[in-house]
Structure formats: C-alpha cells, structure tokens
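Heads up: the structure comes next, in structure tokens.
Only one protein chain is missing; all other protein chains are in place.
Labels for the chains are A, B and C, by order of writing; each one numbers its residues from 1.
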Amino acid sequence: MEKLIVTLNGKDFTAEFDESNEKIVYINGNSYSIDLLKSHTQNIHTFSVNQKLVQIDIDLRESEMGYITSDGLTHELEVNTETKKMLKKFIQSKANAEGGKNAIIKSPMPGLVIKIPVDVGQKIEKGDKIIMIEAMKMENSLSSPISGTIKTIHTREGIAVEKNALLMEIEANS
Amino acid sequence: MEKLIVTLNGKDFTAEFDESNEKIVYINGNSYSIDLLKSHTQNIHTFSVNQKLVQIDIDLRESEMGYITSDGLTHELEVNTETKKMLKKFIQSKANAEGGKNAIIKSPMPGLVIKIPVDVGQKIEKGDKIIMIEAMKMENSLSSPISGTIKTIHTREGIAVEKNALLMEIEANS
Amino acid sequence: MFSRILIANRGEIAVRVIRAAKELDVETVAIFHEVDKGMPFVHYADYAYQLHSDTPKNAYLDMNQIIEIAIKSGAEAIHPGYGFLSERSEFAQAIEDAGLAYIGPSASAIDSMGSKTKARELMSSAGVPIVPGTKKAITDFVELFSIAKEIGYPVLLKASAGGGGKGMRKVLSEDDLKSSFESAQREAAKAFGDDSVYIEKYIVNPKHIEIQVIADKHGNYAYLGERDCSIQRRHQKLIEEAPSNILDEITRQKMGEVAVNAAKACGYYNAGTVEFVMDRDKNSYFLEMNTRLQVEHPVTEMVTGIDLVKEQLRVASGEELSFRQEDVKLTGHAIECRIVAEDPFNSFMPDIGTINYMREPGGKGIRIDSGIETGCEITMHFDSMLAKLIVWGKDRADALNIMESALKNYKIKGIKTIIPFLVTIINHPQFQNGWFDTGFIDNVYEFRVLEQMKEAQEEVIAAISAYSFRKIKQNGGSSTGIPSQQQAQSNNWKKTRSYKGR
Partner (left out) sequence: MFSRILIANRGEIAVRVIRAAKELDVETVAIFHEVDKGMPFVHYADYAYQLHSDTPKNAYLDMNQIIEIAIKSGAEAIHPGYGFLSERSEFAQAIEDAGLAYIGPSASAIDSMGSKTKARELMSSAGVPIVPGTKKAITDFVELFSIAKEIGYPVLLKASAGGGGKGMRKVLSEDDLKSSFESAQREAAKAFGDDSVYIEKYIVNPKHIEIQVIADKHGNYAYLGERDCSIQRRHQKLIEEAPSNILDEITRQKMGEVAVNAAKACGYYNAGTVEFVMDRDKNSYFLEMNTRLQVEHPVTEMVTGIDLVKEQLRVASGEELSFRQEDVKLTGHAIECRIVAEDPFNSFMPDIGTINYMREPGGKGIRIDSGIETGCEITMHFDSMLAKLIVWGKDRADALNIMESALKNYKIKGIKTIIPFLVTIINHPQFQNGWFDTGFIDNVYEFRVLEQMKEAQEEVIAAISAYSFRKIKQNGGSSTGIPSQQQAQSNNWKKTRSYKGR
C-alpha cells in the first residue's frame, strides 16, 4: 500500500506498511506491530502496539479527519495518502503564491480526471471538492483553496492529464 | 383497557388500569403508581413504583412471555388479557378432559374468526397457534394443547362463532 | 435513629449520604429535577420524588417544596449535603419548624459563621488566631502607617464597605503605602460611597489547612485531624490529603483544640470544618468555618476509619458520637482527587455530553465516591464535579503511587475530564516532596508537562491511525478477507460521533 501521511496536532508522520505482514506499520521508519484486542464500543478500542497495551477513543468528523484520544489526551488527526497530501500542499502553496486572490488549479501529477462536481459560474466555499483525479489507483480529491466562483474549467471527466496541466480557474470573492 | 392476567412463576396476578391516570395499575386490587425513570440498555430499566425504586431486566422469549429479573432474582413471566387467559384455560381443561389424546377445539367465547394459520393434514407442535379470534376488540390466539395433526376444521376466516362452537379437531401423535 | 431521611441534594454527595443511611438501616428519599431522572443517585435511593421548578438548579433550592416532599414521604430528617441549601440557616430553621430534624448544626450556629465579620469577631474573642489587622475603619494615614508597621509587610488594604476586590490593594513595602491607600480610598468612595478602609496582614501563597470537627448534642466534641487542601485552581480545591506533611503532632493537637474551641464558641453540633491559612513560618490564621460536610471529608474518614456521615445521622437523631477524642488515631495517608468535567487543554472549559464508556479503578486502597455511570448525561446545569477518587496508602509515598496508578486506570469516555492534569500534578517533584502551597498551580506547575505527555504518545497514535486507515481501505476497496473483528473495527472507525460543545 502507498505511504500514508498521518497528521497529529499539525505534525506529519510518515506511515509505511510491510506488505508481507499486515500487522506491521513503520512510522518515520520505526517499526510497530499492531493488534486490535477489543472494541469496547463503536469508538473505543484496545490495541496492542509492540505488545504494549493502548486504549484509544476515535471520534471522526469525516472519514479521514477527527480526534483520537488516549489516556484522556486528545489529538487532532488527519490521514492522507502521500499523493493526496502532496496535492493539498501544492494547492496550498499555489494559493499562497497567488496572494490569496484568484486561484489557478493545476494537476500536481499525471492522472485521470474522474469527476468534476462543479460547473462554471458555481459559487464555492474554501475546502469544497472541485475535482477528483485518479492516480496510483487511488482517488484524490482536490479542494478549492479559496472561496469564490468557478471561472473556467480546462478539462473534463475521463481525460488523462499531465503533471502541471491547467485544470481550473477560480475567481475569489471580492 | 381490559384486565390483564400477569402470571409470575405460575401464580396469577390480576392487573386493572385506571383510565384517568395511565401511571396507575391495580394488582389484585392494590394500587401501584408507576414511572419509567431510565432505560439503561435495551433490557434494563429503572422504574419508580409508588415512589420506590426498582431496577428490572426483561428478557422476553416471545412478545408476552419470558423472564424478568430484579435484584438477581429471576421470575418466569407471562402476560395475557383476561379473555386470552380464559381461552388458554379452556383449551387446557378440554385437553385434560380428553385425557391428553385427541383435542377438540371449541370457541371459549363469541367472536369473529380472523385467521386460521393451519390447514387440514398439517403437523403441528404443542403451543403452535391454530386460530385467531377477535373478541372485545382484542385478538386472541388459540394455541394447540397437543402435538399432532389437524384432522378437521369446522369454521373459516371471517365467520362469527358462538361460544362453545366447534372449531377444530386435532389428532394426537401416536 | 431515624427510620427514613430525605437527601436535599444530588450527584455524588447524595449517593454518599444514601450509602451511609442504608448501612444504618435508615431508608432514603431522593429528590430530583426532571433532567436528573437518569442519574444514579435517584436510582440508588429507596424512594424518589420529582421536584418541579423553572430551572433545574432552582429545584434543589426550593425549601418549601423539599420540606413538603419530606413530610409526604414520611422522612423524619433532611440531609443538605454540600452546596445548594447546606449553609442556609433559614432552611435549617424551616425544617425544625416543620417538626423534622436537620442533619447539621443549629440555625444559629450557621448564622454566626455565615457572616465573615461576625465569625472573625466570635473567633477572635474565643482566642482563635485570626489574620493580624484591624476591623476598624481607617481614614487617617498616620494611624494606618503605624498599624501597618506593627503587623508587618506585606499588608492588604480592603474597603470597609467592600466586596468583590473593589478598593483592595496589596502593599508590599512601606514606600507604596501612601499611594496605595489613596487609590484604595478613591476606588472605595466611588464604588461604595464610603472611603474608609481596613488593613490585614497579607499572607503570600499560604497553605490551606483545615480541621474536621464534630460534636453531639450531649457536649462531646472531637477533632479528627487536618486536611491539606492547598492544591487549588482559582480557589477551587482539586487535590486534598490527610494528614498534611508539614504538621507535627504538637501543631496538629494545638490546631485541633483551637478548632474545638471555635465550635464551642458558637454552640456547634454535628460535623463542621474550621479552615486556616498557614504561612511559611507555620503560623495558622482562622479563615472561615464551614457549617456542613465538606467535599473532601473522605480523606479524614480514610485515616481515622470514622464514617462522618453516619456520625452526622447519629448526632442529628440525638445519639452520642460513637467515639471519643482519645479513640481518634490517624493511620496511613489518604489523598483525594476531584474528577471534574473540564478540559485542561482548553482553559478548563466545562465539558458536557454523554458518558459512553466508563471503567473505574478498583482494588486495595481505592475508594470511589461517584455520581455517574456509563450512559449518563452530563448537563450544563450543575457543578462540573463528577466523582471523587480517594486512595489510602501506608504512607504518603505509597498513597501517591496508588493515586497515580488509579488515575491512569480511571477511564471516562465521551466527556473531557481533568484526569491527565491530575496525573501530572501527582507526578510533579515539588508536589511529591511536599513543597507546595496555594500558589502551586499558578507559580510552579508548568502546562508544558501536559503537552509533553501528549507528544510522547504521538508516534504510537500515528501507528494505530495508519493501521486502522489501511484496514478501512482494504475493507472498502478490495477483498483481502479481513476477519470480522477487524471488519467491525473499521466500520467503527468510519462512524462519526457527534460531540456537544465542539
């Protein structure tokens, strides 16, 4: 499986997997052997991590984002594939480069446009999903870095795009 | 509401209701004021009975039959309307009169046959429902007092029957 | 002894009183507002009656309704617990007037101690040491100057008519006295229309030491040792212990006798607590007397073996105390931690929600006085204290070890509590060696330690997150044949739970 980036309290941890042993996870290169011992309730689970017992309470807001608590200490959690994380950073840096005004959305990697859930002229909020690209057998959603209106769309569903291909322009709210 | 017969550990208790106050129940003439304070789980409830706290654990086998436990003491429970109880006793005494062999099912009261879920020749177990009669706006199921085969059916759905009308004959297993 | 009593309170203290009563074969009547219908204290009583009121809080303050229920239910006495009506002399009086017994001191004793000025005067005349200073209104600087010199700096100027900190000035040295005096006068004049001030010695970060006393109506008085309640946050006690590691046997006895004298001075009976502040030279000064059971009474019970609530019932029913002063022996060391529903990572904001999982610690030396259970809902209407964890060890070090372990095994899910914060205090070297006062949390404790605890978990939490995330993907996207346990887990992971107050 592809690398994951686990973001805890704003800090990134790289997670890699051992394909021959599904219990093994490498975090920043350190090996952890994991076993789920018991699910006490829907959200509360006891794991054994390198034989050490850890009870956690998972409270997700979305499928890959939320809170995870252990010993009463709550961590803000976000899990992304490496690709997706890259996408997010890319969009973020683009947005920063544009000075927070209009946004030009380019493809951060080669892939297949599988869905465009917005139309030209549509008003969107910062964080709304604007395009989905399949790459490395994973779907990656690109979210809008700003609130505004879709100005132009330079691709369509089913089209293969190159890295840095122009996908969309979004006009910021004035 | 019609009187109920609550059977606990084989003993009958007559329950009557106060139509003007739904919290009041009379058991063998004694008044009980009842309030559900909390349902801890699906089966575990704390009631206040004449202001006294009682925690019970209900474990039903069928809708009106099962076990009810309080302070670790388990009671066998069956709840019937008075009519239904009468029906059951009637069938029981008939069955006893027949010496436990073949069973002749007669209507214990005037009513409307609303369902006959068995056919002639069908094998049935003791306790299977064989006919449903509506009387006093309540449906009352008659169950077979023996295991055996339906020999004859002397009525049909939608027919009004008199008290003591012959309904069915069941041939006991040999 | 009574045959039935009513408890005019809720939560853990109602449970506490019900327990003691049941163990004396006394039946118990709980009262509750609709919002508390599902709370353990209601179900734990023998009988329960609902209160009707505009707000949940007012229900427990409605004297007339409570006394009516007591009469209707056949209760012979009323226990006020702490908070709510527990220090209202009118309540004690109304109960007696209704021909019932109040499980507490007389209305007049509550009155005497209710007013701080009255109490100070009464205590002073009974020879109880009070904070040096003068109650006399001062308007003349020369007079003030000489009094300040006499009692020694730092001093505190307070508006005679005052309250709420208005017209109050800390004065650290003689140089600042004049300007502070003038500004205090101006502020006092503006706020209260009276520019007179009085002066008191300012005790810097004292220890909070209190003495438990109890007396019956037959003239038997006893003190049950001290409690050290110096670990406070914004004047809310968080951790209490008995005995205090800074008191020797002679000081303990002296303070005990002073406390008994204080109780005698107001004709006190039933349980009460005389609170002192103690400076670094171990001088103790009367602060106030609490004319009721205290939240922290269990630590005294643990080291003396005496059940204070049972004694309260004995006293109120006219019996003598079941022991005498000479029977009181302190054994071992007890610590109490208050389990409060507040978020230490978010300015101690009270948290509300449903407790969806709970596991209490157990075993030797563990006592839990709790008002909650799994499935119960914590509302915004009442105090944020959910339960108290009390431990007993053969000495302070043993008790600290037991407390640390017990806190770590006290699992409450669905609501934030201060448990992690308490763990870091219990583990703090300066708390462990006994060098702490009421300034500990503000001046000594570093919140960074809490953050470090969190950081220490991160890599393991990341590993669990990654593992679980992969399981979801595998279950959702392919057919790798994950066992059902893991299936269940990954579904849970996907499931979103809504939190109130976020």
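The definition used in the following text is that contacts are C-beta pairs under 8 Å (C-beta built on N, C-alpha and C of every residue); 3 or more make two chains touch, one makes a residue touch a chain.
In this text the structure is predicted, and so the values were computed from the model without any measurement.
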If the hidden chain were put back, which of B:L77, B:I133 or B:I150 would touch it?
B:L77
Based on the whole complex, identify which of C:G74, C:G152, C:G318 or C:G362 touches the chain you can't see.
C:G362
Even though one chain is hidden, which residues of chain A still touch it in the full complex?
37-38, 40-41, 46, 48, 51-53, 55
Extract the touching residues of chain B with respect to the undisplayed chain.
1, 4, 6, 8-9, 11, 13, 15, 17, 22-23, 25, 27-28, 30, 32, 34, 36, 39-45, 47, 49, 52, 54-64, 66, 68-75, 77, 79
In the complete complex, which positions of chain C touch the hidden chain?
15-16, 19-20, 22-25, 40, 44, 298, 301-302, 305-307, 331-332, 359-360, 362-370, 373-374, 394, 398, 401-402, 405, 409
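By our rule, only the chains that are shown with their structure count from here on.
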Relative to chain C, which chain's C-alpha centre is the most remote?
B
Give, as an integer number of Å, the spacing between the C-alpha centres of chain C and chain A.
47
Round to the nearest whole Å and give the separation of the Cα centres of chain B and chain C.
56
Chain C residues counted as touching two or more neighbouring chains:
none
What parts of chain B, by residue number, touch at least two of the other chains?
none
